[in-house]
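Some notes on the structure that comes next.
With one protein chain withheld, the remaining protein chains of the complex are depicted in position.
== subunit A ==
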Amino acid sequence: MATSSSVSINGLQVLPVTYSSTSTHFIYARAHTTSKKSTNNPWPNGRTLFLVNVPPDATERDVIILLKPFGTVERIVFDSDGAEDVEAEEEDETSEDEEDEDMEGDGAEDMADENQNVAMDNSQSRKRQKTSKKKNEPPKVIPLPTKLLRKLRGTGQSAHVVFLDESSMDRCLSSLQSSSNSAKPRPWPSSSASSEIEEPSGLAHYMTLYDSLRPPLDSVREHVDSAMELYEFEVAKTKQKSKYRKGEAIVDEDGFTLVTRGGAYGQTLGGGVGVASKKFQESGEASEGRRKKRKTRKEKESFYAFQKAEKQRKELLELKKNWEMDKAKVEKLKASRKFKPY
């Protein structure tokens, strides 16, 4: 069925991949382009390939092997792993990206190994590592031992592939365009099962996963200790940087004092002024006691005869209304033949 399909769809080239003799998967590919001139664009124009519908269990190695005939791949990023918003990606695909933080930029060199980590602690700690880079010698986190594992992502995901040079990508795109090539689906690497260092799948995957989730106790200890050291380090650092310090009034550049809860005895930081209660902040209402009093003083309800009459009249009307409503309800039920007990 793949043979008859069109080569391109919505501007994306179709890259058929065979899993087995019976099933074919379709990856859609396109050159990645950015219109905005942003300084920290992680995807170099001209040699980045944008892939859609990557198989859910694809690893970088799988993709690298798949694209090997065209050239060497520098790096691959699966979009669902990135911090960038998926939704945003879809909306302004062409102009995406300035929001993309520096993280991708400097995490790039070891991106490959990040994806193999099931425990995300590593990447997180790296993140921390990065933020604290400017400071001198932050403590290093000793990672938990990891095993070669596949990471499953949602189906229909997209990925960015950066080739080493522009020519490889041109080769890739042009080969996809010529219909003769696309008619012949490439085999998906893992189904060929050639190498031994491959990430396990299926039953073996689950057994490895199970075991890797239960690391030896001493490595857990090492890992935690180092992670906590880092945390302490960061806390100390933010403390130094933070303007908001306990017990000190916060004064901005213009000399105004920010009234903030946190001081002792319901007073502001640094003391001196009382602070509104939490309840007031949330609801905008002060305690009820006083208000109620004021309200009840306002008006007497059955003082004049007309008020009484009015009240009675209202009650009767209400009664009638309810009666009619009930009647209508029963009519409706009756219409649905509900009252035939058997």
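By definition in this document, a contact is a pair of C-beta atoms (placed from the backbone, for glycine too) under 8 Å apart; a residue touches a chain by one contact, two chains touch by 3 or more; residues count from 1.
To be clear about the criterion, contacts and distances are computed from a predicted model.
Missing chain, UniProt name from the options "AP-1 complex subunit gamma", "Trafficking protein particle complex subunit 2", "U3 small nucleolar RNA-associated protein 22" or "Pyruvate dehydrogenase E1 component subunit beta": "U3 small nucleolar RNA-associated protein 22". Interface note for the absent chain: among A:44, A:69 or A:156, the touching residue is A:156.
Of the listed positions A:256, A:303 or A:342, the one in contact with the omitted chain in the full complex is A:342. Contact between subunit A and the unshown chain involves residues 1, 4-12, 14, 19-20, 22-26, 28, 52-53, 55-57, 83, 85-90, 93, 118-121, 124, 144, 151-156, 158, 190-191, 201-204, 206-207, 209-210, 213-217, 220-221, 223-225, 227-228, 231, 235, 244, 260-262, 278, 281-282, 309, 312-313, 316-317, 319-324, 326-331, 333-334, 338-342.
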